[in-house]
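What you see is the complex with one protein chain gone and the rest in place.
Moving on to chain A:
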Amino acid sequence: MEYFLQQLINGLTLGAIYGLIALGYTMVYSILGMINFAHGTIYMMGAFISLIAYLAATTIGGASVVVALFVALFATMGFTGLWGWTMERVAYRPLRAAPRLAPLISAIGVSIILQNFVAQAQGARVKPLPPVIRGGFSLMEGDGFAISLSWMQIIVVLTTLALMAGFTWMITSTSLGRAQRACEQDMKMAALLGIDVDRVISTTFVIGASLAGVAGLMVTLYYGVIDFYIGFLAGIKAFTAAVLGGIGSLPGAMLGGLLIGLIEALWSAYFSIEYKDVATFGILVMVLVFRPTGLLGRPDVEKI
């Protein structure tokens, strides 16, 4: 029982990170109907940028840990947002009217470029960061087994909740969110009504990339090891999360992320750690076959 609870906590933390990445997928998909394949790579860059910003703030700027963490947070959000903006501007916008496959190939190209760019600029070796935030408290002491909840896990979950709340507020009650929902429903009509569609799409990419960047920061702090290849698997899993929750639905993305995190943690704990990716992909296939709209998604009505 204790073991199960511990895995539950670990899984929820992992799931919160997947959920943050999944939000970016689901936003872009709901507006453009395209899978932004390079999104996982942006998350990887977020991890590197946050590591560099943190080190720069502590070693060069001489800031304390708390200040350095905030510097890292804002630097990561800013820089990954910029990368996301540029990516959309250079590689996707010219292809908006192109055949369906063109943006996908372009996105795969972008992710290959970014991955190798980081590998070249920072070296292919794994980058370790000693734990920044240590400690935590144990929730309950069983017979020789304590369930621990580290500060880091609390921070991950709280940050995710805060971002999620802010994000929901933005979508439901700001003019930007209204414009986004309008573009999602009908891009042409939104343009006719005076919404700058290009700007809305750019903002969507910036926000999605920033959220992925925050996820990268969390992973750097939580696991402490990153390399240039982490984006690929995390990207697929986050996409699975988005599909599982129902692509296009924001609470769905978060729910899907949590579920994927839980499944991965529990599967590794009780079955085999080697096949944990098979479990995730298996779930993706099952969901798509039996419930293609996901858990919270609305069915697509096909008009002839």
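We adopt the following convention: a contact is a pair of C-beta atoms (placed from the backbone, for glycine too) under 8 Å apart; a residue touches a chain by one contact, two chains touch by 3 or more; residues count from 1.
Rule of thumb we're sticking to: contacts and distances are computed from a predicted model.
**Q** Name the absent chain as its UniProt record does, using one of the following: "Branched-chain amino acid ABC transporter permease", "Hydrogenase maturation factor HypB", "FprA family A-type flavoprotein" or "Molybdopterin synthase sulfur carrier subunit".
**A** "Branched-chain amino acid ABC transporter permease"
**Q** Tell me which of A:59, A:138 or A:185 is the one touching the absent chain.
**A** Considering all chains, including the one not shown, the answer is A:59.
**Q** So which of A:22, A:68, A:110 or A:221 would be touching the chain we can't see?
**A** Hidden-chain contact among the options goes to A:110.
**Q** Which of A:65, A:146, A:170 or A:278 sits in contact with the chain that's absent?
**A** In the full complex, the listed residue that touches the missing chain is A:278.
**Q** For chain A, which residues reach the chain that was dropped from this view?
**A** 33-35, 45, 48-49, 51-53, 55-56, 59-60, 75, 79, 82-83, 86, 90-91, 94-95, 98-106, 108-113, 115-118, 120-123, 125, 127-130, 232, 236, 239-240, 243, 274-275, 277-278, 281-282, 284-285, 288-289, 292, 302, 304
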